[in-house]
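Here's a structure for you.
Here the complex is missing one protein chain, while the rest keep their positions.
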Amino acid sequence: MFHRSELQLNRDTARRFIPLMVAAMVYLATLALAGAVVVGATVDRWSEGLRGTLTVQLPGGRGDASVAETAARTDTAVSLLLETAGIATAQPVPASDLESLLEPWLGKGNLPADLPVPVLIDVTLDPGARIDLVALQRNLAGVVPGARVSDNGVYLERLVRLARSVQLVAGVVMLLVALAAVAIIVFATRAGLSMHRETIELLHLIGARDAYIARQFVTNALWHGLLGGIIGVVLAAATVAALGVIAGEVALPVAGLRLPEQLSISLVLWLAGGLLIPVVAGLVAMGTARLTVMRTLRQVL
Amino acid sequence: MFHRSELQLNRDTARRFIPLMVAAMVYLATLALAGAVVVGATVDRWSEGLRGTLTVQLPGGRGDASVAETAARTDTAVSLLLETAGIATAQPVPASDLESLLEPWLGKGNLPADLPVPVLIDVTLDPGARIDLVALQRNLAGVVPGARVSDNGVYLERLVRLARSVQLVAGVVMLLVALAAVAIIVFATRAGLSMHRETIELLHLIGARDAYIARQFVTNALWHGLLGGIIGVVLAAATVAALGVIAGEVALPVAGLRLPEQLSISLVLWLAGGLLIPVVAGLVAMGTARLTVMRTLRQVL
Amino acid sequence: MRANLAVQHSGERNGVVRFENVGVRYGSGPEILRDISFELEGGSFHFLTGPSGAGKTSLLKLMYLAQRPTRGLVRLFGRDVTVLKRPELPPLRRRIGVVFQDFRLINHLTALENVALPLRIAGAKKEQIEAHVTELLSWVGLSGQVNAKPPTLSDGEKQRVAIARAVIGRPSLLLADEPTGNIDLDQGLRILRLFEELNKIGTTVVIATHDRSLVSTFRRPELRLQGGDLTLHRPAPTGVDRLRRVDPLPGA
Partner (left out) sequence: MRANLAVQHSGERNGVVRFENVGVRYGSGPEILRDISFELEGGSFHFLTGPSGAGKTSLLKLMYLAQRPTRGLVRLFGRDVTVLKRPELPPLRRRIGVVFQDFRLINHLTALENVALPLRIAGAKKEQIEAHVTELLSWVGLSGQVNAKPPTLSDGEKQRVAIARAVIGRPSLLLADEPTGNIDLDQGLRILRLFEELNKIGTTVVIATHDRSLVSTFRRPELRLQGGDLTLHRPAPTGVDRLRRVDPLPGA
């Protein structure tokens, strides 16, 4: 019978907003976090595959006679490349690979034997090395006329920049959302203090310490934070899963962005986040409430 | 001096949450709406270009002698196509166009004259017509051996399905968000009624009608709806603009999805939405509050 | 049914309030009031007495339509309140002035605004209201606190604001619940004289009080509640000025 608290904050209908508000904030924060994680993983995969690579293209020779000539030119180019500082490997792409690339355009089996298929050489650089592409192009063209160097990194760098700005936006969103959540708790606590001003005054007058009063707000805030955190994380997980299903069903045409796969990879991350985020929300709410109450109460007699 | 309302709902600190909650809902709804609009516009552009088209591919003939033969086969195929019900036009793609498509692979000027370049025929269908592709393929192969029909729509249809599901998700989000907003207002009104129970009872006892009491809630809700709507729309516009700038800077590589352009096209739409959404939010809030108050009051003496 | 109609047709003059076998019970508790039957004629003046918890406030609540009887019949101004429809309540309530035992002032409105509330709700014009209200407030001794809000008033001052609000609309029926509980004797007498003035111009008055000196001073019929039953007591035919005997201060 003495378990009832004097303020009964959990019975204020208006206060039932708070877990929902916190849930909304946690939802946004979690979505932003998930977005950042997915984009980060995608960029990493792109980088692994493409960062630090070049492609060198040599003109193809026509007719059976030119097969030997092409091979010689290829060898010349490869050895020049391997001598260049910063280049790790140089590997000609097999002709069959190239032909399969052309097939959609020419039809299978339509490829004439004497098609002047160009030679492509995949070049990988030493980690961190930067190559003077203009000089390399000049040197190559000196030994093999018509040779061209194309830098895969240019296109990639743009994509990475996009990805990084998305991650930045996600980070800013998380920061704003965390601030908003703190503001909500401060606000809710102040509202609670003002709504229960009379009861709090009474408690003071019959000898209650600030800590006694603060405890009721702190417990309430912890609970609101936890509840809001759980609701928010569950909703966010459901949203991401739904997006994953939709995206997966149509096999998103954007290179390398395979949402469901990335998400299942980070299942552990999801579980950890699902536990951690509500706890963090609860603790932040608790600390905020305590600070707010103690500060506000210090101003009364 | 008599302008003060008896309930002074706008002075309840806890009620200051409400415009923020409404703003969050409007923000989400507006983002969903913007997403649906952008995706819709993109799909329309794709559809314009691709929907209702087929490509027919005839094998190319090798050597100068076969040029006349190729032209004859092309004519045969075109006339068969034009006789087929549901087909509007059939236009062979000029060889030069085709060669430019191959250039990236073979290098400029490397194209041998006797390359057996296939003939492509762009076919457009009558609006709304559906063609039996299998029958068409059989008929074509009967007159021109090796002819193949490829339906651009297959790939497109997947994309359109993705786009439509995105739009569906956006619509569901908008619906949920609208329901949530209504729930918030109902909840806020109930909370207000319970918080001011004593004052409301007093007003009743000295002869106030339900409508007199409801008016104060209705005014308050209208104001909260408008304010929340404005905040939400402004934030949403800012978010979309920010995304547009980021995406525009890196020239998003997804076919046809050019965010900033689409957004500036729908500037009028933005302005209309910016005015309409808060008004709708305000009116919905108002109606909801009135219904809630009148219903609740009817239960007291 | 016929009997009821007869009363209804007899008009308001006789029978502003009429109770027939009224019983009140809260939840599943005992009957607080049982088999209460009485009739207050228009222009009458009664005290309502009884020990704390006897049911005085409950009885008044039935009269100011804050509560319905558990059983029995309550008529106000000739109308059966148990069958009244919701839109019919406000006009009836506007004819009743109530001084609540716990004042029920609105904290963020000034004394002036609080007192003006019944007029405002009835749709009166600002200009008509203000002078009238100010005058009444000075009558109850609050001319200096016209713009003070209830939290800055003493309890006696709050009670007087509540009294002013109850009488501002010249009600046909005035119900006052312990209206002098927080007021000193002199002001209490002054307030009761105000009620008597209203009574003279036709207002039916019922005053719940536990203050015996008030009852004996004003020599009005007394409705006495005890153990759920109501009995009527008329003042003794000759009365000394009993108040005088209490007045002089012992230590003065």
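Chains: A, B and C, in written order; residue numbering restarts at 1 for each.
Just so it is clear, a contact is a pair of C-beta atoms (placed from the backbone, for glycine too) under 8 Å apart; a residue touches a chain by one contact, two chains touch by 3 or more.
Every value quoted in this text rests on a predicted model; they were computed, and no experiment measured them.
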{"item": "Contacts of the hidden chain among displayed chains", "value": "A, C"}
{"item": "Hidden-chain contact residue, picked from the options C:E135, C:D155 or C:E197", "value": "C:D155"}
{"item": "Candidate in contact with the missing chain, chosen from A:R138, A:R164, A:R209 or A:R295", "value": "A:R209"}
{"item": "Selected from C:I121, C:I183, C:V205 or C:L230 as touching the chain missing from the view", "value": "C:I183"}
{"item": "Interface with the undisplayed chain - residues on chain A", "value": "1-2, 4, 6, 8, 11, 198-199, 201-210, 212, 298, 301"}
{"item": "Where the unshown chain meets chain C, residue by residue", "value": "26, 50-53, 56-57, 101-102, 152, 154-157, 159-160, 178, 181-187, 210, 212-213, 215-216, 219, 221-222, 233-236, 239, 242, 245-247, 249-252"}
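The rule is short, and it goes like this: only the chains that are shown with their structure count from here on.
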{"item": "Interchain contact steps from chain A to chain C (minimum; 1 if touching)", "value": "2"}
{"item": "Chain nearest the global centroid, as defined over all protein CA atoms shown", "value": "B"}
{"item": "Most remote chain, CA-based centroid, reference being chain A", "value": "C"}
{"item": "Euclidean distance of C-alpha centroids - chain A vs chain C, Å", "value": "71"}
{"item": "Whole-Å separation of chain centres (CA-atom averages), chain B against chain C", "value": "66"}
{"item": "Interchain centroid distance [CA atoms averaged], chain A/chain B, Å", "value": "24"}
{"item": "Interface hub residues of chain A, defined as touching at least two other chains", "value": "none"}
{"item": "In chain C, residues with contacts to at least two other chains", "value": "none"}
